[in-house]
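What you see is the complex with one protein chain gone and the rest in place.
Now for chain A:
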C-alpha cells in the first residue's frame, strides 16, 4: 500500500490505544483552574485577561438576549485555538483537521442560532431572507438564493476550518520532505526550501489562530442576526 501525505490525518493509535483521546484530553493541562484568590499567578492572569477581553469584544455587537452565549463562545474559542496551535508542534495530531469534529461543532451551533431566531422573532428571522430594496421581479429568485446561502453556512463553517488546517499541514509536510530529500543532492536549494518552510510555519501559526477566531466570530454574527 502506497503511503501518501494524507496519512498524517488518519486516527493515530499506538498498541491499540487511540491517540486521539490523548490529543483531546491533554491540552487542558495547560489551563489550570483558578484558585479562589484575588491575585493569581502570571499564567492564570493572562488566560483570564484573554477570556475576559475576548468575550467582551465578541459580544459588543450582539444584543442582550445573545449574551447567554458568552460562555459557550468563549470556551469554543479556547478549545479551537489550543487544538490548532498544539497541532503545529512536530508529531502531534490536530483533531480540528477532522471533518467530523468541525461539522459536529458547526451544525448544532448554527442550528441553535437559527432555531432561536425562528422561535423568538420568526418574522425578523424570515425577513433576513429578502434584502431591503430588492426590485419586485427579483424577489422569488433572491429568496431562493438567500435560503441556499443560509443552509450553506454550517457547511462552510465546518469545511473552512478543516480545509485550512489540512492544507496547511499538508504543505508543511510536502515542503519539509522536499527540503530533506534535496539536502544531499542540491544543498543550496535545500536551504532555500528550509527558509520557505520557516515562513510557512509562521503563516500556519497565524492561520491557526485566525481560523479559530473566524469560526467563533461567524457564529456570533449568526447569533446577532437572530437575537
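Criterion: a residue touches a chain if its C-beta (ideal position, glycine included) is under 8 Å from a C-beta of that chain, and two chains touch if they have at least 3 such contacts; residues count from 1.
Rule of thumb we're sticking to: contacts and distances are computed from a predicted model.
Trainee: Which choice in "DET1- and DDB1-associated protein 1 domain-containing protein", "ATP synthase complex subunit 8", "Sedlin" or "Large ribosomal subunit protein eL6" gives the name that UniProt lists for the one chain left out?
Mentor: Per the UniProt record, that chain is "ATP synthase complex subunit 8".
Trainee: One chain isn't shown here. Among A:58, A:85 or A:105, which residue touches it?
Mentor: That would be A:105, which touches the missing chain.
Trainee: Contacts of chain A with the missing chain: which residues?
Mentor: Residues 6-7, 9-11, 18, 20-21, 24-25, 28, 31, 33-34, 38-42, 44, 47-48, 51-52, 71-72, 74-76, 78-79, 95, 97-101, 103-105, 162, 166 of chain A touch the chain that is not shown.
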